[in-house]
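Quick one: the structure is below, questions incoming.
Heads up, one of the protein chains got dropped from this complex, but the rest are sitting where they should.
Note that the chains take the letters A, B and C in the order they are written out, and that residue 1 is the start of every chain.
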Amino acid sequence: VQVFDRMNEWWSLPRGRRNAITDVAGTSVGNATVTAGTARTGVTAIRPHGGNMFAERVVAGTAVLNGFGKSTGLVQLQELGEIETPILLTNTLDVPACAVALNQAAIAENPGIGRDAPSVNPLVLECNDGILNDLQGQHVTPEIAGRALAVTAPEFEQGTVGAGTGMRTFGLAGGLGSASRRVGLGDKAFTLGVLVQSNFGSRSELRVLGRRLAPPTAPPQGDNGSIIVVMATDAPLDSRQLNRLAARAAPALGRTGSYMGHGSGDIAVAFSTANRIGPADGAITGHVARFADEHLDPLFLAAVEATEESVLHAMWFARSRPGYDGTTLDNLRDLLGGTPP
Amino acid sequence: VQVFDRMNEWWSLPRGRRNAITDVAGTSVGNATVTAGTARTGVTAIRPHGGNMFAERVVAGTAVLNGFGKSTGLVQLQELGEIETPILLTNTLDVPACAVALNQAAIAENPGIGRDAPSVNPLVLECNDGILNDLQGQHVTPEIAGRALAVTAPEFEQGTVGAGTGMRTFGLAGGLGSASRRVGLGDKAFTLGVLVQSNFGSRSELRVLGRRLAPPTAPPQGDNGSIIVVMATDAPLDSRQLNRLAARAAPALGRTGSYMGHGSGDIAVAFSTANRIGPADGAITGHVARFADEHLDPLFLAAVEATEESVLHAMWFARSRPGYDGTTLDNLRDLLGGTPP
Amino acid sequence: VQVFDRMNEWWSLPRGRRNAITDVAGTSVGNATVTAGTARTGVTAIRPHGGNMFAERVVAGTAVLNGFGKSTGLVQLQELGEIETPILLTNTLDVPACAVALNQAAIAENPGIGRDAPSVNPLVLECNDGILNDLQGQHVTPEIAGRALAVTAPEFEQGTVGAGTGMRTFGLAGGLGSASRRVGLGDKAFTLGVLVQSNFGSRSELRVLGRRLAPPTAPPQGDNGSIIVVMATDAPLDSRQLNRLAARAAPALGRTGSYMGHGSGDIAVAFSTANRIGPADGAITGHVARFADEHLDPLFLAAVEATEESVLHAMWFARSRPGYDGTTLDNLRDLLGGTPP
Partner (left out) sequence: VQVFDRMNEWWSLPRGRRNAITDVAGTSVGNATVTAGTARTGVTAIRPHGGNMFAERVVAGTAVLNGFGKSTGLVQLQELGEIETPILLTNTLDVPACAVALNQAAIAENPGIGRDAPSVNPLVLECNDGILNDLQGQHVTPEIAGRALAVTAPEFEQGTVGAGTGMRTFGLAGGLGSASRRVGLGDKAFTLGVLVQSNFGSRSELRVLGRRLAPPTAPPQGDNGSIIVVMATDAPLDSRQLNRLAARAAPALGRTGSYMGHGSGDIAVAFSTANRIGPADGAITGHVARFADEHLDPLFLAAVEATEESVLHAMWFARSRPGYDGTTLDNLRDLLGGTPP
C-alpha cells in the first residue's frame, strides 16, 4: 500500500513490496476482532518467524519512551535481549488473557516448560481502548487470542481490526498500521518493517507529512492514549543495537505531532530475524553475524520513516464506527476528502 | 521473631516489634495456600495501607537485579514512581490470574477505571515453584488471589505458605520470610520492613551469618531460582530514593551466598507509606515531605540487614513436604540441629 | 526574538518575553568565543541561579537519547537528581579544561570541598566541532571557561558564539539557539526555557516547520553531529519528572528531521529552579513543592516546541565563516532568502 506516496518529497527510503512489517521474510501477522455487544476490541498476533519461538528465540530490544503502560514481558526482554513467544497486542485489561494464551501455546509446543526447561516469558503489549470499547467487560479470552495466533499470515488487514479495533489516534479513528523500508548497504540489502497499535495524540497537534490540520486549543489538549511500535528487521543486530533502533520511534512520533503525553504508554519493541538463539544444548559459544554500528544510520532512518507512515496508515485505514456508548470518531480519510496529501 | 539473635555480633540495627514488614504501620500481609492434588503453590498479598490503593497511591521504586522474571507492573512503576494496587506474589504461570484479581478488585472499588478514570496497573511478582509444584497445572485462580487479599493482617505466617509454598532456597526448603529494622535519626525514628519470596541460591554457596555450611562442587551448581524482595518504610522517600533503597537487596543477597544466577529473577520493590498520592483533583502542586539523601545510610544498612534476615527466616520457617512428584527438600532447621547459630 | 512567528499555525504555546532559556527567573547564560588562529570554538555557561550552586543545588534530570558523547557529570546527576555546578558546554576534547574550571570555581566558593565536604560533580556537555575548529588544538583553557562563567546574564547572543562557534546543523552553519514557552495551569503559570548547542542532522533531512528544503540522497547521508539540549523550568518538578521532561527532546528533534544518528551525542538535561537542595545540615526531612504528574502535558508540549524552535534559532542566527581549513557552510537565513517561513 502506498497511500502517502510523496517519495523524495517527504520520504527518503524505498518501501518494501507490501509496505508492511511482513516484508521481513518469515514475519507474519494475524487479527482476531471482537465487536459483539459492547465489545470494540481484539487481539493482534505477530510471529517473528513461523517456527517454535521458545526453541528458536529471536534477538530483541526495547525502548520505553513513556512507561504509562501495562505490558508484560519487557523485564526479561531487557535482561536477556530475546523474545521467546509470539507478540500479542490487545487492550489494557485483557493483557492477562493474552498471557495465558501464550503460556498455553508455548507449553503445548514445549511440554518441558516449567519442568525440565525454564518457564516461558509471554510478551503482551496494550493500548487502552476504553473510548470505544467497554473495557471493563474484559471481552478477550485466551481462546480469542489463540485465534489471532492461528491466522497469522504475510497478508493482513490494517485499520479498525484486531487490537486496533477500538483505537483513537489524534482524536480520530485509529487502529493498526504498518509500513516498511529497504536499505542498501554496499552489496547487501536489508528490510525494516513496523507495525503500530496506534491510540495516542491530541487532535490539535496532528501533523500529516508536515502539515498541521487543526489549530491549537487553549489550554492544550491532553494526550492520554498509547502507542505500541513493533519493529522487525533482517539485519543481524544484537540486543544493544535493537534497543537503539527501538528508541528511534520517538523522533518518528514527534513528526506526527506527539509530545509523548503523560498518560500515553509509548513503547517500542524491535527484533532481528537474522540470528536465532537455540535452547541450552551444551554449546558454550557459537558464532553470530554482527552488524557494525557505523552502518546503522540508514536503518535508523528506516525506523523513523516506517514508524511515521505506520501511524498514518493506522488512521487512513480506520473506519468510523459507533463505540459501545455511541461515541463515533471522525476519520482521517474523510477529513482529507479521500485524497492523501 | 528473633531466631537469628546475634545482635551486635552479626547484626547492627535493632529490630521492630514483630521483626516483620508489618512493623511499618498500616502495612498488612495475607496468604492463600493451594496444596490440593498436585498443587504446591499459593498467593501472598501485601497491602501498603488499608485503604483504596488506586485512590491513594504510594510512592515506590524498584531494582531489577537480574531480570529473568515474568513480573507485571514494573514498567509503569518505573515511569511514575507509584504503586496503585496491593502487591501480589505467586508462581510464574499464575501471574495472569493474580493480575485479573487485582484489576477486578480495583474496578470494584473504583468503578470509573477505564471509563472516566485511567486504567489500573496491577503489580504481580513471581518465582518459579516448579520443583515442588505442578506448575503447568496453573492452580491459582483470581478467586484464590482474592482470598489472599481478603485476609491481610499485621500478623501473618512465614515459611511454607502462600506464595512461599513451593519455594526452594539454596537447595533447601524455602518460602516466605520477613524481618524489620528501626533507625533513629536525630529525634526522629523510622522503620523499614522486608518480605521475601525466596527461591534462589545454590546449595553449596549458602552462608548463614557468615558461616558456610557445605563445600563447593565442581563444576559449581547453577542458581535457577528467583527472589522477590518487597521493602516498606515509613520514611518519606521519593521514587528516586526508593530505587536506591531497592538496589541494596543485592549486597544483602551476596551476604547469604548468592551470585545472582543467570536464571534467577532477582527483583526488589520498595515503597514509602509517608506520602500518599491522591487522584488527579485539579491541584497542580502540593507539598510533600522530603528525606535528605545525606541521611540515607542507616536506611540502606537497614535494607541490607532486613533482607538478609528475611531470607534466613524463609528457610528457617519452611517445612520439608513432598512435592507433586515426591521430591522432598531438606530444611535449614534440621540442618542446624534446631539451633540457630 | 520571534523569527519563526507562525503562532497557532505551527506553534501552540505562547513564548516567554525573551523567548530564551533566561525567561526562567534567575537563569543566566554567558559565552566565551575562541577564534584566534585555527580555533573556531568556545564555551557557553548556564547558571541555573545566581548563587552558590554547590550550597544550593537544583533538582535535575537527564535523557541520554543517543550516548555517543563525552560529557562528564551525568552519572551522579542520574543517581542524585541534582546539579551542583553551573553547566558548561564546549567542544569534545576540551571537556577536561571546563571540568577543571568548574572544580576550581566550586572550591573557591566552598573551601571545604574534598576536605570536610564531599567532592564536587562538574557538569560539562559537548559537541564535536571538528568540521570548522582545529579540534586537536585544544584551544579552550580553564581561564577561557572562567570567562564564560564570569559574563553570564539574562541577555546573551545566539548563533556562532561560545560553544556554538564551530557548530554545523543539518549541513548548514549551526550554533547556539534558545527559546521558551509559557504554560498556564489553573491559576498558576510556569515557564520552560531551552538552550541548545546544535551540531546534528543530515542536510537532506532538514524540515523547517514541516517543510523539507532538500531532496534525499542515495545512500542517505549520515548524522555524525551531536546536540545538547538544556531545559530550565520554574515548575516544581522532582528528578523523575525532569527525566521525563528531558526525554521530550526526542520528538522535538524528530520534528526538525533528525533520526538521532549513530554518531550523534544527543543528550538532554533538565532542571527546576523551584526547589533548592541545601547542604547536609542536620535536617533529615523538609518539605518541597510537588507537581502532579497529571498536569505535565502542557510542560511536555512546551519542551517539544521550545527545543524545536531553539534548533531553528541556532541555524537562523549562525553566520557562515570559514573554518580552520577553509571549509565554509551555507546558512539557513540565506537559504530561505532572509525570510522565515
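The rule is short, and it goes like this: a residue touches a chain if its C-beta (ideal position, glycine included) is under 8 Å from a C-beta of that chain, and two chains touch if they have at least 3 such contacts.
These figures come from a predicted structure and were not determined experimentally.
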{"item": "Selected residue (touches chain absent from view) among B:R211, B:H287 or B:R319", "value": "B:R211"}
{"item": "Contact residue for the chain not shown (choose from B:V29, B:L89 or B:A247)", "value": "B:A247"}
{"item": "Per the touch definition above, residue among B:L192, B:L296, B:A314 or B:L329 touching the missing chain", "value": "B:L296"}
{"item": "Absent chain, residues of chain A that touch it", "value": "79-81, 185-186, 188, 236, 238-240, 244, 280, 282-295"}
{"item": "For chain C, the residues touching the chain missing from this view", "value": "64, 66-76, 78-80, 92-93, 95-97, 99-100, 103, 107, 113-115, 118-119, 121-122, 128, 130, 135-136, 138, 224, 263, 265, 267"}
{"item": "Missing-partner contacts on chain B, residue numbers", "value": "8-13, 65-66, 183-185, 204-205, 207, 209-212, 215-216, 219-220, 222-223, 244, 247-248, 250-255, 258-263, 293-294, 296-298, 300-301, 303-304"}
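The criterion applied here is as follows: only the chains that are shown with their structure count from here on.
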{"item": "Middle chain, criterion being Cα centroid separation", "value": "A"}
{"item": "Separation of mean Cα positions, chain C and chain B [Å, integer]", "value": "42"}
{"item": "Centre distance in Å when chain A and chain B are each reduced to the mean of their C-alpha atoms", "value": "33"}
{"item": "Touching two or more other chains - residue numbers and ranges from chain B", "value": "79-80"}
